[in-house]
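Note that this complex is displayed minus one protein chain, with the remaining chains in position.
Let's look at chain A:
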Amino acid sequence: MKINERFYPILATLAVLALLYGYGIFEHRAFSDTYVLGALLTDNAFLIITAVGMTFVILSGGIDLSVGSMIAFIGVLMAELVTGFGMHPLMAALISLIVGAAFGAFMGVIIAKFDIQPFIITLAGMFFLRGVCFLINLDSVPIDHPFVAAFSGFKVPLPGRGWLTASALLMLATVIGGVVIAHYTRFGRNVYAIGGDRHSAELLGIPVHGTIIRVYTLSGFFSALSGVVFAFYTASAYPLAAVGVELDAIAAVVIGGTLLTGGMGFVMGTFFGGIIMGVIQTLIAFDGSLNSWWTKIMIGALLFGFIVLQRLITRSFSGMRAGAT
């Protein structure tokens, strides 16, 4: 039986991951230890959580540049609520998630109702949120609270020397949640349909505007969640945190095999994409002789490869539609 065309990109992602991990284990004995795995999951947790939200945005054919600023903004907001107002961190987190989702929804409404390029609107969102960070706080501030300490201290041991942190567990839960939303809800399938062919989706009777608004709401929510995790994980807030994370998230989504033009891809792929980026970073750290900028070079090279691969796959589809004039 022929392998379904839809799985080609994610198979490529898995192959790259296996290759990189295999190389790591071959070169450095310590790489096979679960300690590395646990660290990968923890260090990339906030990135992957954001990237899950970004996956929906890209699947719908859009882009969300505001997520990096959102992470910083949520951190600053949390610090203010916990330290300034003496709020319990969980309460602060809840408020943060609502604020994040609301801001996402706001951008979604503008994008859908006024039919404006998401690039422009989320770029505006990116500047706006980054600016608001400085309005609240100019410096790096610690978030001191027993709960935050407990959060960063929480660990589930893995076989071997590794462990799963609370961040990693939250991230895994987010990925599972993302998979369910993407593949087992009508909303999720509608996102794919809109990204695949917006005009057709409209004619098929899909509520396009509503779906797009919900996509940006979801992205706002996930980036806010990522901000919460980041704040708990670092136990501090800094207005200049997470600069450029939006681009890392987009890279994780694309390396994970999601089509930049929308309509095809998997949330699971984004998870692997994020891990691949982490593995590259770890490999370069293990090597010791290479500059950390090599991470960017490797990720750039991977992106080139994946984008060309995407083009080849979409071309095999568009050829079939030559009948349309």
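FYI, a residue touches a chain if its C-beta (ideal position, glycine included) is under 8 Å from a C-beta of that chain, and two chains touch if they have at least 3 such contacts; residues count from 1.
Rule of thumb we're sticking to: contacts and distances are computed from a predicted model.
Asker: Per UniProt, what's the omitted chain called: "RNA polymerase sigma factor", "RagB/SusD family nutrient uptake outer membrane protein", "Sugar ABC transporter ATP-binding protein" or "Mannosyltransferase"?
Answerer: Not shown, but named in UniProt as "Sugar ABC transporter ATP-binding protein".
Asker: Based on the whole complex, identify which of A:Thr13, A:Asn190, A:Ser219 or A:Thr295 touches the chain you can't see.
Answerer: In the full complex, the listed residue that touches the missing chain is A:Asn190.
Asker: Name, in rising order, the residues on chain A that touch the hidden chain in the full complex.
Answerer: On the side of chain A, residues 4-6, 180, 183-186, 189-190, 192-193, 195-197, 199-206, 259, 263-264, 316-318, 320-325 touch the unshown chain.
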